[in-house]
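All protein chains but one are shown at their positions in the complex.
Presenting chain A:
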């Protein structure tokens, strides 16, 4: 077999293995988008609840829909058929548009109205109450509403169904026109609750597609009618798409730039393709390792992992730049290997700290990065040299490189520069006035201002519950939750009256406690008593004899009903709502009350104190921020250990304090400078900044390691510079572009890495050891 043949076989084999691994991972790996799997274990009770409720709270699963673009009557028509389509769709647990829905209590549950309604709590159903109600019905039958009421009357002369419908309608009901909800701006409004969690972009995406499909079917010929969707789930999908869209777009530009750069640097198309193999192998190995170990991978792990794996692009570049005449690629890589191995080993050992963090997301990140770096490194060492073409251009001969080298070498390297920079950095850090940490993750992926405004407008028009607050009612069992929420509901009403909150919905709004239901049952008259009081109450009224027999039957049935429990109630639409408001947590139950229009959260403090925190306000934003802070603490601890491990590895590799110092000092100072510049510019740091700093430090380690290596050979020194310049420019190509992004999350990563690359490069040159060979030519 000729050398060329051997190269080809190896290459085909390599690509073949990559293809098999790809097939394996595509088959096994599930990509999760649920934020929770990337979160640390919750500590406090509120955090635990948050982890369960994040995105699943009743408020965050709501989508607000507005239809416009036709006249009122047509919009109302569309709204009616739209809501019917959505109710039939399994993606949604609730869809309402303001229509009076007499089917709220199904036929089977109708007798329960005497247990659910509070009408006879103050005055029991007796002759005088009945006489008053019946004479009102005579009056009703002479009113415009007569035709609506007539079908209900024989069964329900006291109109309990209407009273319950009123009780169960949203506490701040929107305007109704033509029978359905409208905004003051004239859009038809609907409210749907998804079954999927609000912060699960994939599931929310499906729900939103289903909404669009239902809308297209409902609007029929009204092509001008258009639909607007708003709500947390929609924003999750939107932000996800725009982040992906923008990073793909920037990625394409930087890929083109990267290709041009490599072509300019190595003048070979074949080399360009081959140089991509190690990092592709590394990435695939990382994903496959996660598929094998964890089975599912979080989207954030993937994004962070790919970012951190960017370091591995250095490995083939080092090899390519350091090839020289009279030496095979294999021989070149052997010369570089000690340094490369130090770089790979120190990074991998540092990432072990992430594995020890105990947070699934971080452990995945460690597995991904470590296996990725190892595979990229070892394939650069053992595979890449064997497939590279024998012909190459010596990078040392690149025109102008010698001049750059001479200029860099002639730069003054004052000993006072590092301490001065450190002092400046300290000043900049000290003078920053913004908070050091950004705990609000949402601030990194903000929703455009106009959409936020629209959300606020629709939420106000619909009286939809607040996403941020939940009113927690805690008790030993579901019955206890209902009893407690009955007990505190006058207090909540008082808070509403004093303006602390627009409205609040407690579970007892939909289902009274068993105790209350039994009390109501026991006060209902028996058949004989009811018939007697009915006869005398309607003596002077025109109602015909026996008209109210269905009413008498229902009351009699209600007297012996087994009271409604959440489980028994679950099959009806209202029951589904109560089910969503009651959650079992370990050995106790929580009621989740919704809040509408929070004005003064502090006003709920007294209630919490009195009930020993059994009734308390949960600030989901506060809880999630405390969770992020706790999470960051773990990451920082992991970083601390990682730094110690890294320093130890470098010292062990060099077995020379002085040399190790010359590698670690520029890295440390550059990292401090990046922090200082970011903070001075008013940036509050987030997890994304930390990941970016880590990547930059990894790159900086390479620059420092290679510049630290003194060589008597001027050409070899130029090759080092060539490799480093290609690495620096390629990193800047990718990350400086990200720094221009409109999305804070991409900007955070881009700006941090770009600054890092710049500082690390400059400092690793300026702080390198003296006494290296100068270029004679």
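Simple rule for what comes next: a contact is a pair of C-beta atoms (placed from the backbone, for glycine too) under 8 Å apart; a residue touches a chain by one contact, two chains touch by 3 or more; residues count from 1.
Operating definition for what follows: contacts and distances are computed from a predicted model.
Peer 1: Out of "phosphoenolpyruvate--glycerone phosphotransferase", "NADH-quinone oxidoreductase subunit L", "Outer membrane lipoprotein-sorting protein" or "Branched-chain amino acid transport system permease protein", what name does the UniProt record list for the absent chain?
Peer 2: Going by its UniProt entry, the chain not pictured is "Outer membrane lipoprotein-sorting protein".
Peer 1: With the full complex in mind, choose from A:4, A:123, A:148 or A:270 the residue touching the hidden chain.
Peer 2: A:148
Peer 1: Return the single residue from A:7, A:177 or A:747 that touches the missing chain.
Peer 2: Within the whole complex, the residue contacting the unshown chain is A:177.
Peer 1: In the complete assembly, which of A:62, A:76 or A:376 touches the absent chain?
Peer 2: Of the listed residues, the one touching the omitted chain is A:76.
Peer 1: If the hidden chain were put back, which residues of chain A would touch it?
Peer 2: 76, 98, 100, 135-136, 138-139, 141-148, 150, 153-154, 175-179, 542-545, 547
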